[in-house]
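Rather than the whole complex, this shows some of its chains in their spots.
Labels run A, B and C following the written order; every chain starts at residue 1.
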């Protein structure tokens, strides 16, 4: 690998580091002072995408992979809340991604653009699992903030639930809404 | 899907949520008061694993997938720093994972256990890319903390670098050590 | 005052509360994990606007007043960093403000819209002082983050400095760049 390629990967890696600091902005409107980062959200989306895919007979690793990159554009455009919609046209995530991967060597650039393109097109089962995982993660986080005392999360639960497209995701949502965030401790 | 299966996925998802709060403990020893979470670390490890795999001719999605679960055991055992080694025997991550996935339906459980087993065995190119990504992410984060003023990160840089096994990862590390964390901004 | 008017003021006040939680997003790109809020920025912009106006022979209270509302639209559209510009058209702040003040009684609504309109038009000395204060506050904060160890703030200093339009603001910037953030302690 050339130094230019290595340097491009390093630069892109530093850019992805912004996701560790960027906060999920919708929760500020609910009243959460220190909400989770986009990176924290994205990791669980990827994990959930794999679980949904496993149950839907799709490819878990591919579904997780699409999820891994689904918010990676936010290093440049941040996490825009729903209230911004009347005032801003939604940016084209594939276009942002293409600019982001410009310093990457060819194979690395291609794998990221392909993943974002497939996610945005929403035509494969893996893309649908990844998108359902995105909504489901938000719903689960809303339940967790409610468990920590936060009021006003119902709108987030409702809009996330309404956006689910697979039966598996809806059933997991139903379960998450009625059991404790500490249920895993047995 | 049965309600039991859905409830199991929900419980496991809540458990993964602990990774959003769990801090990377080594940085406390360096002096960082509010270090990044294990989830934040893991997301970038998965992203980096994909990039390394793309350049190594391995499967990016698979490498990312192994990375996605590589620290997921820490919900139960936390992130143990190197200083704990003389006093604690390293837990068996596959065993922890098997307990964690107990509530999951069969296909979901299998995909997670397989990923952790493959990562721990370190016999496939994807496993090696994921492990190199784990070390490289730590090195990149050390550079970022140094950029934020933190002294004393050199030991983390050195031990991460020494553990790298692929030429690609070493070259990215070399680049990251000499360019600015803001180099992506052009 | 009718209950509807009082309720409108209460709702608008709750909306302004979002500014207390919303972070200044550019600093995340520099590497600051926990940057100041938009409210914290805005308060010092207003204070600085008054000081600049006093020295420029403009009305300090009016300049401060324009500054007080200059980022108030960000409750809905958040703080967009420069990197978003190629992908998003800048929203019309007066239009956002008009939607925000819709629940306010007439006099209250008018005073806010007038202030935002005057600030955006940049035709009065007070508007110019407020805008210079906005840039100067960013420069001063950059110096403070550098004092706390953060590297990479120079771009923010340079772009803020370049945007200053009054001689007074430039001289204060020159001073801030060469003296300690603790110089006030004597």
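Basically, a contact is a pair of C-beta atoms (placed from the backbone, for glycine too) under 8 Å apart; a residue touches a chain by one contact, two chains touch by 3 or more.
Please read these numbers as outputs of a predicted model, since none were measured by experiment.
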How many subunits, all of the same sequence, make up the entire complex in this structure file, 3 of them being shown? 6
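Note that only the chains that are shown with their structure count from here on.
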Report the inter-centroid distance (CA atoms only) between chain A and chain C in whole Å. 31
For the pair chain B and chain C, the C-alpha centroid-to-centroid distance in angstrom is 39
Provide the list of chain A residues touching at least two other chains, using ranges where the numbers run on. 75
Mind pulling up the chain A residues that touch chain B in the complex? 1, 3, 5-7, 9-17, 19-20, 36-37, 39-40, 42-44, 46-48, 50-51, 54-55, 60-62, 64-65, 68-69, 72, 75, 100, 103-105, 107-108, 110-112, 115, 136-137, 140-141, 144, 167-168, 171-172, 174-176, 179-184
Residue set of chain C touching chain A in the complex reads 18, 21-23, 25, 28-29, 31-33, 75-81, 83-84, 86-89, 91-92, 95-96, 99
So in the complex, which bits of chain B are touching chain C? 34, 36, 144, 147-150, 180-182, 185
